[in-house]
Structures are given as C-alpha cells and as structure tokens.
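On to chain A.
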Amino acid sequence: MITDTLAALFIIGGSFFMLVASLGVFRMPDLLTRMHATTKSGVLGAGLIMCGVMLFFIDSGVTLKALAVMAFTTLTSPIAAHAIGRAGYFIGVPLWEKTVKDELHGRYDEETHVLHSSDDQKENEDRG
Partner candidate 1 sequence: MKPRRFNMRSLILNTGSSLLLPLLVLFSLFLLFRGHDEPGGGFIGGLVAAAAVALKLFAEDYKAARDMLRVHPLQLVGIGLVLAALAALPALFFGQSFFTAQWWSVDLPIFGHLKLSTPLLFDIGVFLGVIGAVLTVVFTLAEAEHS
Partner candidate 2 sequence: MDLEVLVALPIIIPLLLGAISLTVLSNHNAQRWIGAVGTALLLFSATALLLQTKEHGIQVLEVGSWPAPFGIVLVSDMLGAIMVMLASTLGFITALYSLKTIRKRFERFGYYPLLHLLLAGVNGAFLTGDIFNLYVWFEVLLVASFALLILGGERAQMEGAIKYVTLNLLSSALFLTAIGLTYGLVGTLNMADIAVKLGSVDDQKMVTVIGSLFLIAFAIKAAAFPLFFWLPASYHTPQVAVSAIFAGLLTKVGVYALYRVFTLIFTADTGFTHEVLLWMAVFTMLTGVLGAAAQFEIRRILSFHSISQIGYMMLGLALFTPLALIGGIFYIVHHSIVKSSLFLTSGLIYRLGGSFELKKLGGLYRKHPGLAILFFIPALSLAGVPPLSGFFAKFILIKAGAEVDSWWAIGIALLVGLLTLYSMIKIWNEAFWKATPEPTPPVPAPTRNVLIYFSIGILAFITVALGIFAQSMYEIAEIAASQLLNPAAYIEAVLGRGSQ
C-alpha cells in the first residue's frame, strides 16, 4: 500500500519531468538550451518512472531490469547529447541571440574537425 503510494509519487514525478522536458524542447529558444531540457529531464523522468516500477513490483528481477533501464539512459543520453550538440555546433546551427559568450566559436577546424583548446593553438597550427 505504502509502496504503491510511493510508486504513485515517483511516477507522477517522472511524468512531470517528462512534461518539463517536452515543454523545454517546445519552448526553449535554441538547440543547446533545448538539449539541456531533454538530457536532464528525460533521464530523470524515465529514471523516476523506473523507480516507481521498482517500488510497485518489489521483485529483484524487475528491480534489476529497472536499474538497467536507468543505467542505460544515464549512460547513453549525455553521449547522444554530446554527439548532436557537437554536430549542430559544427554545421553552424545558430545560437540564441541572447547567448552571452561563445568560447567555442571558431575553434573547430572545418576540414579535419580537430577542436583546438585555444585560439592561439589554432593559429599556430594554421600557420605551421
């Protein structure tokens, strides 16, 4: 009974964060800010729902599976975000106009996709 109620709380929380994520993706002004929403809230949403599942079933097999789901999302989501973010940055997806700083700007080598740690490094290599 208590676990069921706890499970209810968890899934409501999870669903809420899913909603947050989708609102984020719906409302946020540019790619990177949208990705903030999906990466964090997506993982947390799925994770909380899985906690709900664990609490509901209270079974070691299910727990293992739910943990696996959580682990998998936690592991894959940021990697995917990294890949997309990097790709988006590379092909020049525009940033929100209110972005205050962009230290990455101009540090990708268009040809080789090498990313430089500073502008100096890039210039040195360009010269050399």
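To be clear about the criterion, contacts are C-beta pairs under 8 Å (C-beta built on N, C-alpha and C of every residue); 3 or more make two chains touch, one makes a residue touch a chain; residues count from 1.
Regarding candidate selection, all candidates are chains of the complex that A comes from, given by their letters.
Here the structure is a predicted model, which means the values were calculated and not measured.
The candidate list 1 or 2 contains one chain touching chain A in this complex, and it is 1.
Residues 72, 75-76, 79, 82-83, 86, 111-114 of chain A are the ones that touch candidate 1 when the two sit in their complex.
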